[in-house]
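Note that one protein chain of the assembly has been removed; the remaining protein chains are unaltered in position.
Letters A and B name the chains as they come in the text, with residue numbers starting at 1 for each one.
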Amino acid sequence: MSDHHEHHAPTGLKRWLFSTNHKDIGSLYLWFSFIMFLVGGLMALVIRTELLYPGMQVVDPDFFNQMTTVHGLVMVFGAVMPAFVGLANWMIPLMIGAPDMALPRMNNWSFWILPAAFALLLSSVVLSIFADGNPPAPNFGWTFYAPLSSTYGPASTDFFILSVHMMGISSIMGAINVIVTVMNMRAPGMTMMKLPLFVWTWLITAFLLIVVMPVLAGAVTMVLTDRHFGTSFFDAAGGGDPVLFQHIFWFFGHPEVYIMILPAFGVVSAIIPTFARKPLFGYASMVYATGSIALLSFLVWAHHMFAVGMPLAGMLFFMYMTMLISVPTGVKVFNWVATMWRGSLTFEVPMKWAISFVVLFTIGGLSGLMLAFTPADIQYHDSYFVVAHFHYVLVPGAIFSMFAAVYYWLPKWTGVMYDRFWGEMHFWNSLLSVNLLFFPMHFVGLAGMPRRYADYALQFADYNFWISIGAFWFGISQLFLLWVLIKACFLKKGEKATMEVWDNPEGLEWTVPSPAPHHTFDTPPIIK
Amino acid sequence: MPSTLFHRAAALLTTLMLSGVAAADWTQRSAENMRPGVTALSQDVYSLHMTVLWICTAIGLLVFGLITWSIFAHRKSKNPVPATFHENIVLEVVWTIIPFFILIGMAIPATRVLIHMEDTTEAELTVRVTGSQWKWHYEYLAYEDDNNVGVGFFSNLATDPAVWERPILSGGLFPVGSARSRVGAEREALSAENPNTFNYMLEVDNKLMLPAGQKVRFLITADDVLHSFWIPDFSVKKDAIPGFVNESWAKIPDDAVGIYRGQCAELCGRLHAFMPIVVEVVPQDEFTAWLEEQKAASAEGPDMTPFADLDEAMAMGEPIFQRACAMCHGAEGQGGIGLPLAGTDLMNNSDRVQENIDILVNGRGAMPSFRAQLSPKEIAAVINFQRHAFGNDGGDLIQPDDVQQ
């Protein structure tokens, strides 16, 4: 069987363009997301350069808005989501003992749509910088609230709409693939309650994607028809309502938040037991907690819009539901702590990332709990406090868990250990800078600095200066990761990794050689 | 009862963290924490915030303490043989139930404050607040028994565009000292009223005047895109939605006379950061007198006396241009988000005067109409200014009557 495959294995560009191999596609996703992470990061640095001092120094306020918009879109749809899809592609078949993803040709498609979508989106930024008259790129925030994006949107909004459609199709195809793979391709004996938690969290994430990505597609379609086909979904003059847009958007948007964090829970739940040398505490409650978080995520969307003027009963309902989410989230954090408790801990680089994930994600979770309280949220809403909150759950949350995953599985992917020195450098610099970057945002937000401001009053000046310094530091730190990756993936330099890599880790992925061969589990393993 | 306990704790912390709420300049404003504000509502919100903050801090410290302990005590060199437990039903139930009760304890005061916040009844003054790109429009609709007050004005950023277009705090890449000390060093030479320094980005030409001691209701709406009306010291934040009306309220205590500042809190396009809100709270009798004065002025109708000469018109037009036009067309008429004015045909061709007037009065494309914001005389003054400044030579003097038609 493997002869048959190798016979056809193309090389060079064709290998990647036509690949249906889950490992190749996983690598493509991971590299794509890393590039997008750097692109979105550059945009963040433009924002932070402008905000280093009060006064407009570097860019026009409108270009500033374009940067905040495209930074958000690139990071959400280009960096975090594809990174987790890449991880799913690489690891799910290995973890459940399947030879590949269930729908390999669709897998190829769902990846190759992405570069096209982002080329389209980013071309509007390129035009905004270089073309005559600087036609603005999307400048209405990643949440594209109508009517700023519909009636008042720049011409490039149409690029944005098409690219969001493409990203949505890509995500939906990826989600279908994950669901079918997990449902149908588990090795004999791999029952659902034996699945590694990463597979569980991804399965639930995939269902969330199936449910909410079409809603996002609906929202952008309505913006499109409002712009060009005379409908007035969001235009009061024609009987529409701008607030309706926010309801539709956040019906997508809140589950989307969990789409970006549930796989991170899975990653951390894989790493902590390995380095604690102790099984994961409360596996079943982890699964149920993930499920309840996913279900509750459909009942809290309006907590993003407490200032739009809602009936009292509505506000109370969404406040209580939002508070409730902290219960299953708390269960997860307690479980990780209990997993570490009385273990035999060592602190290799992936473990360092995982522990800092638990601590910093908890900070983001607690500020999220504060945001649930409607009367207080009236003051926090649309201030830097919100910016601090969601960056804490996304950067030291989702992205740190990705870093943890990369360091944890890199030896399996490449066959060589990561460079320890630069790995440590990457970790310590990122850890310190990320807090310098995001922690003071809580302060300026509480003191009253609204988000998406290109210029600010003087009481915010000191903290903004240090926030910007933190941003440059964090940005530079990511170049250490680039070096670690180049060294391991392309130069293949480093200590040879064993099959198990770590000290007796759990999971099927550690039963195949390092690097994992192109084809694994052609004969399914038997799980006892 | 938990709520009184929370209150007491919060009150203590209030005194610890209090900052001058009606501070004349930012060197006295808090840069770290929410301000308690001046209304009963905003102080309730502040107590709720502090309560929740301390509970979250306690939970956080507990979790981080356990992790830290584990990192030290359970590392491999100290604890070479790991334990093997992986579940404990009692423990898991306990840490599900306890947070649940903590949440209920926090939900009770939150619900109470929210119900208070939503009670807009029995207001004595109703002000309509309309957001537009990028200014606020205040209209006094009803005061006490008068349901048709008919006083209104626009409020624009007073910080000079020429100032924010250039950095005001750039002291090299790594300036020594804080922003406070750098601006503070010059404070002797500067007035705290100066919109370009102490209240940089937070000063407007026309303040929203409100009476102390009376309940004020804001009817909030928008002309174009979403905006959000935010005054932190009153705990008022409500979105302004085109075509729809939202309401919010504030009752400022009698002893809280002073100036309060807020900003637009919903992304509304290019100059989102440049439309602050400034409220001046005055004693009730002073407010009544002010309102009568405004009513009398608006009953008189617009001032239509002709300009004596071009110099007089230009002198009147320049400050209006800098405040209402320069944000888009540039302080030197060089253009920006709006078209350039310096040396263009429209400005210099005397046959196009009528078109020029038309655009200002009715708007065109992205250019808004200034019919409601400026009087005919002010529009005439601005046109005279722009047609004769920036090297333009746009023909004869325009009089208020030319605009009126």
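The criterion applied here is as follows: contacts are C-beta pairs under 8 Å (C-beta built on N, C-alpha and C of every residue); 3 or more make two chains touch, one makes a residue touch a chain.
Heads up, the rule we're going with is that contacts and distances are computed from a predicted model.
> When you check the chain that is not on display against UniProt, which of "Cytochrome c oxidase assembly protein CtaG", "Ger(X)C family spore germination protein", "VWFA domain-containing protein" or "Xanthine dehydrogenase family protein molybdopterin-binding subunit" does it turn out to be?
Hidden chain, UniProt protein name: "Cytochrome c oxidase assembly protein CtaG".
> Using the definition of touch stated at the top, determine which of A:104, A:475 or A:525 touches the missing chain.
Per the contact definition at the top, the residue touching the missing chain is A:104.
> Using the touch definition up top, pick the residue from B:120, B:298 or B:399 that touches the left-out chain.
That would be B:120, which touches the missing chain.
> With the full complex in mind, choose from A:23, A:48, A:227 or A:254 the residue touching the hidden chain.
In the full complex, the listed residue that touches the missing chain is A:227.
> Tell me which residue among B:30, B:199, B:221 or B:235 touches the hidden chain in the full complex.
B:221
> Out of A:218, A:279, A:475 or A:525, which is the one that touches the chain we can't see?
Of the listed residues, the one touching the omitted chain is A:218.
> In the whole complex, what residues of subunit A lie against the chain that is missing from view?
Residues in contact with the chain left out: 99-100, 102-104, 151, 172, 175-176, 179-180, 183-185, 210-215, 217-219, 221-222, 226-230, 233, 236-239, 241, 243-244, 247-248, 251, 309-314, 522.
> Over the whole complex, note the residues of subunit B touching the chain we left out.
119-123, 126, 128, 130, 132, 141-142, 147-148, 219, 221, 223-224, 242-247, 362-363, 365, 368-369, 372
By our rule, only the chains that are shown with their structure count from here on.
> Between subunit A and subunit B, tell me the centre distance in angstrom, where each centre is the average of that chain's C-alpha atoms.
33
> Quick one: which bits of subunit A touch subunit B in the complex? Just the residue numbers, please.
Answer in residue numbers: 53-57, 60-62, 65, 139-141, 145, 147-148, 151-152, 235-237, 241-243, 276-285, 305, 307-309, 312, 315-316, 319-320, 323-324, 326-327, 330-331, 333-334, 337-347, 355, 358-359, 362-363, 366-367, 369-370, 373-376, 378-379, 381-383, 443-444, 446-448, 450, 452-463, 465.
> Show me the residue ranges of subunit B that touch subunit A in the complex, using the header's touch definition.
Residues in contact with subunit A: 26-27, 29-35, 44-45, 48-49, 52-53, 56-57, 59-60, 63-64, 66-67, 70-71, 74-76, 79-88, 91-92, 95-96, 99-100, 103, 106-107, 110-111, 113-115, 117-118, 163-170, 178-180, 183, 197-202, 224-226, 228, 230, 232, 235-239, 241-244, 246-247, 262-274, 336-337.
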